[in-house]
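Note that one protein chain of the assembly has been removed; the remaining protein chains are unaltered in position.
Chain naming follows the written order as A and B, and within any one chain the residues start at number 1.
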Amino acid sequence: MRPRLLLALAAALVLVPAALLLAFRMPEFGAHPLPYGDAATALMLHERHVTNMVSGVNFDLRAIDTLGEEIMLLAAVGGAVMLLRGARGEGGQRRAAAIPGRPIPRRSEAVVLLCRLLAPVTLLFGLYVVLHAQLTPGGGFQGGVIIASAMLLVWLGEGYAAWRRMLPGPLLHALEGGGAALYALAGLAGLALGDAFLANVLPPGESGSLLSGGLIPLLNLGVALAVAGGFAMLFLEFLEETRAPEEGEE
Amino acid sequence: MSPLPWLVAAWLFGIGLYGIVTSRNYLHLIGCLSVVQSATYVLLLSAGFRWGAGPPIFQDQPPGSLVVDPVVQALVLTDIVVGAAVTALLLVLVLQVHKRRGTVDPDALRPLDR
Partner (left out) sequence: MSLLLITLFLLVAATGTGVVLTREPRRQVLALAANGLALTLLFTALQAPDAAFSQLVVGTAAVPLLFLVALASLRLHGPPKEERKE
């Protein structure tokens, strides 16, 4: 028997009864007080004029926590890109790789048409989701991924070469790094005014307007740029893996 | 019926861990890891739920109406996106292992086995 299986069995002997016991001793589902959540809701609604509490918590109450998430994203994307590029260099490669005996089918016109129609709409939707972070469900994290997937539709519809021309690598680097920097620098505004790091120092504005929430739209924008750039870069570098070097190289 | 959410969370954690332990393919292992991760989402969101309460969005309901806990939702939301980036990093590590050692089976890898 493999050692990791033995270890897991030994752990399961203790953990399974403990987990079962705990599941039956937990508070009643949906019927216990939520003091922290209620306090956060009241604060966000009346002092920050935010209508989406989740964005309020992310970019104000727990802004420093989100800074940590942002750095984690930066580190993960940076690590992945570095490992991928370390193996094959930075430049783009010309030819689509294929397994011998399995030709690559031509892109059908229906796919091209659909992608041309959907890519701008998806991009617009992503921007909408980003901009309305503090009002309706959405925010920089979700909107960023939607924007990145709109960029991916360009690859699906127009092919690799057009995609690389449209999205130069340095642009994505700037988005990713710039977004994270914007978030961190916006935090310094509080320090400059003699308040805490990442304190919400801007006026809260009118509830329900695009500029309500003080610093929240700015921090949200930083996250959106970093997530969109980061995921687009991940897609780019991953799909680069399906390319082969030019004939005669290597 | 009340402990069902907690039992589902525990089940997802356990079955994912079982998959990780018995996996013979790193790609499959990463998929199991995401199941373990989803156990935490189910646990957190269930803990923040409240019967008869609406979503924590006040765009279309009057201030003062009963809503569920927004804090756990914020935790889950950021973790889903960052978790995807970490999954990408893990996939790249698998590709590296495959390029260098020619295998994706955890058992075929031994330290310093050349």
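By our rule, a contact is a pair of C-beta atoms (placed from the backbone, for glycine too) under 8 Å apart; a residue touches a chain by one contact, two chains touch by 3 or more.
All figures in this text were calculated on a predicted structure; none of them were measured in a lab.
Residue A:A244 is the one among A:L22, A:L117 or A:A244 that touches the chain not shown. Think of the hidden chain as still there; on chain B it touches residues 1-2, 4-5, 8, 11-12, 15-16, 18-19, 24-25, 27-28, 30-32, 34-35, 38-39, 41-42, 45-46, 48-49, 53-57, 67-68, 73-74, 76-77, 80-81, 83-84, 87-88, 91, 94-95, 98-104, 108.
Contact between chain A and the unshown chain involves residues 29-30, 52, 54-55, 97, 99, 129, 137-139, 141-142, 145-146, 148-149, 152, 231, 234-235, 238-239, 241-242, 244.
In this section, only the chains that are shown with their structure count from here on.
Only residues 2-7, 10, 13-14, 17-18, 21-22, 46, 48-51, 55-59, 63, 67-74, 77-82, 84-86, 88-89, 91-93, 95-96, 99, 107 of chain B touch chain A when the two sit together in their complex. On chain A, the positions that touch chain B within their shared complex are 2, 4-5, 7-8, 12, 16, 19-20, 22-24, 26, 28-31, 34, 36-38, 40-41, 44-46, 51-58, 61-62, 65-66, 69, 72-73, 76-77, 79-80, 83-84, 87, 135-137, 139, 141-142, 144-145, 208, 227, 230-231, 234, 238, 241.
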